[in-house]
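Apart from one protein chain that is not included, each protein chain of the complex appears where it belongs.
Each chain carries a letter (A and B) given by its place in the written order, and its residues are counted from 1.
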Amino acid sequence: MILSGVFLVLLAILGAPLFAVIAASAMIGFSKDETDLMNMAIEILGIAELPFLTAIPLFTFAGYLLSESDAPKRLVRMTGALLGWMPAGLAVISLATCAFFTAFTGASGVTIIALGALLYPALKQDGYPERFNLGLITASGSLGLLFAPSLPLILYGVISEVSIDQLFLAGILPGILMIVMLSGWSVWVNRGNRQMIKPFSWREVGAAVREAIWEIPLPFVVLGGIYSGFFAVSEAAAITAVYVLLVEVVILREIKISELPRITRASMVLVGGILIILSVSLASTNYMISAGIPQQLLEWVSGMVTSQVSFLFLLLAFLLALGAILDIFSAIVLVVPLILPIAAGYDVHPVHLGIVFLAAMELGYLTPPVGLNLFISSYRFEKPILHVYAATFPFLMILLLSVILIAFWPGLSLWLVPET
Amino acid sequence: MVTDQRALLARFDRIGRSLENIALVSLLGLMMVLAVGQIVLREIFNSGIIWADELLKLAVLWLAMIAAIAACRENRHIRIDALSHLLPTHFIRVTRVIVDLFAAAVCCAIAWQTYRYLQLEIEFQDTVLIDTPAWIAHAIVPLAFVLTGYRFVIGALKQAFGTDEEIDAGWVP
Partner (left out) sequence: KIATLAPEASEWMKALREAGKNIETRTEGRVKIKYYGGGIQGSDDQVLRKMRIGSLQGGVFLPLVLQDAYRDIVLYTLPLVFESEDEAAYVRQRLDGRLMEGLNEAGYVGFGFAATGFAIIMSNEPIYVVDDLQGKKVWVPENDAISYAAMKDLALSPQTLPLSDVYTGLQTRLIDIIAASPIGALVMQWHTKVKYITDVPLVYTVGLMAIDKRAFNKIRPDDQVIVSEVMTELYARFDQKNIVDDAGAKQALLNSGIQRIVPEKSEVTELRRVMEETNRRLAENGEYSLELFDEMLSYVDEYRNGKRDTATVAGAASDPEKTPASGD
């Protein structure tokens, strides 16, 4: 087993496609477990049962269309007009928008492909360094899991029997803390860049708004539609795709119809690459679950716990390790029931525990080697994966710091939660 | 002789590419029509189609699988690739042959296991979309992995026998 593990790691370093490495690890695991390898087929077909699955291709396509049109230019002009007086205004806007978006798409990577496609070129145009942009967009992809109505929050509530409404309230301040810390970092990194600072002018605001008049309704239609119950999240993706198609191809005519097959292909190649990794990851997750690996890991960790402080530290370490190998939904279902009683023993409030749990799992999307957001960025922006690891690293460190703050400052989570 | 073969492969490449594009565009179009149609039916006509969601999900499965073939044609499956900057070119070519053959083997294994599973679906007469045989809807999975595996074999052959220019051009038949 160890031998085959070393062998696979070696193949991965030598440049084997990651999906093949992950699939091989699952198949080796299954055969060791004497599980029929047809399990691979069942798990791969299981991608058709993931929440938000249909949103992925539709948002991806819409994102590509937007990025191929002049929409990024218009976005830069508008945020410049409105927030140009503020250092790193566009970066801060990007962080907040992504967080908001992820709140209702989950950390499915949809944010990076839908919004990143628009924001990445926009940031570049506004003079931000490429590496910074890549890190920012990648990190933003899972930011916002703590805000209502994120599905992981709801799932945690159901599994832990904690009130979902209380979790929604508890997530607000920690979620804002994460955005504020990343914004602070963005301002600091770009402090020397004066290009993006412009004086405020109503006339420029008016001109920029007029120019972007067709794109401005989009967020309101999508968010308004979802929050008013007019349509579901998966349908919002279809509305977005159709709307963007109409605006950029029919109304503004910035994209020719003859270009659509090329753009479709480019965007769907991304979808194919991501979903194939996702599907084989389902299989490797299933092997780990069947073999009880998370439980073994937890047993090993919980043996070292002696106090609330050491519990929280080990919990964070454990969750980071878990985030590197499991998706967030499996982790909640599998691990939350196991750690709840331990947490209660060290007097950790279950609502606070939920926030810590999800905040730490957010990081799992950014931790190498297996981090979905890292892969998606690498794909979307056509950058080598190692380059993405490096670009994301400072953001990962800041998020880690914020998670530590959130863990050891329960007041932050519990402030808005009514006493019961 | 060799040029003839290459011309033939290039032609196959063009045909394959077009077929993939047609499939991708139609599937994506189908998804948009279905999803928007659902909203219109619900909000205006107060009704809906019971199998629409299932069909949407199957459309994504097909999209994903066909797109995975396309991704392989363009050599866009994610690799960590830590060593290519550090090692000499001929060494890289040898490792590429190894890892691509490995990927081809994995694809074949998955294709074989999914094929076996489809046999079971036929035996148990599984259905999707009310009464469509499930194996028809799922047949894309083994097919896609066979074709992906085939592309990796071709990629490996090219690394082994191709010229440096061909490899730099990223041409994979």
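To be clear about the criterion, a contact is a pair of C-beta atoms (placed from the backbone, for glycine too) under 8 Å apart; a residue touches a chain by one contact, two chains touch by 3 or more.
Nothing here was measured: the structure is a model prediction, and the numbers come from that model.
Participant: By the document's own contact criterion, which visible chains does the hidden chain reach in the full complex?
Facilitator: Computed over the complete complex, the missing chain touches A, B.
Participant: Among A:A324, A:L338, A:A390 or A:L405, which residue is in contact with the omitted chain in the full complex?
Facilitator: Final answer for the missing-chain contact: A:L338.
Participant: Among B:I22, B:L87 or B:L120, exactly one should touch the missing chain; which is it?
Facilitator: B:L120
Participant: Among A:M38, A:L134, A:M178 or A:L366, which residue is in contact with the omitted chain in the full complex?
Facilitator: That would be A:M38, which touches the missing chain.
Participant: Considering the whole complex, not just the chains shown, which residues of subunit B touch the missing one?
Facilitator: Within subunit B, the residues that touch the unshown chain are 42, 46-48, 50, 53-54, 117, 120, 124, 126-127, 130.
Participant: Under the stated touch rule, tell me which residues of subunit A contact the chain that is not displayed.
Facilitator: Interface residues of subunit A facing the absent chain: 30, 35-36, 38-39, 42-43, 45-46, 49, 51, 149, 151, 154-155, 157-159, 161, 163-165, 226-233, 286, 289-290, 330, 333-334, 337-338, 340-341.
The rule is simple: only the chains that are shown with their structure count from here on.
Participant: Distance from the CA centroid of subunit A to that of subunit B, rounded to the nearest Å?
Facilitator: The computed centroid separation for subunit A versus subunit B comes out at 25 Å.
Participant: Along subunit A, where are the residues that touch subunit B in the complex?
Facilitator: Residues in contact with subunit B: 11-20, 23-24, 27, 37-38, 40-42, 44-45, 47-49, 53-54, 56-58, 61, 230-231, 234-235, 237-239, 241-242, 245, 260-261, 264-265, 268-273, 275-277, 279, 369, 375, 378-379, 384-386.
Participant: Which bits of subunit B are touching subunit A when the two form their complex?
Facilitator: Of all residues in subunit B, those touching subunit A are 20-21, 24-25, 28, 31-32, 34-36, 38-39, 43, 56-61, 63-71, 74, 76-84, 95-96, 98-100, 102-103, 106-107, 109-110, 113-114, 116-118, 120, 138, 141, 152.
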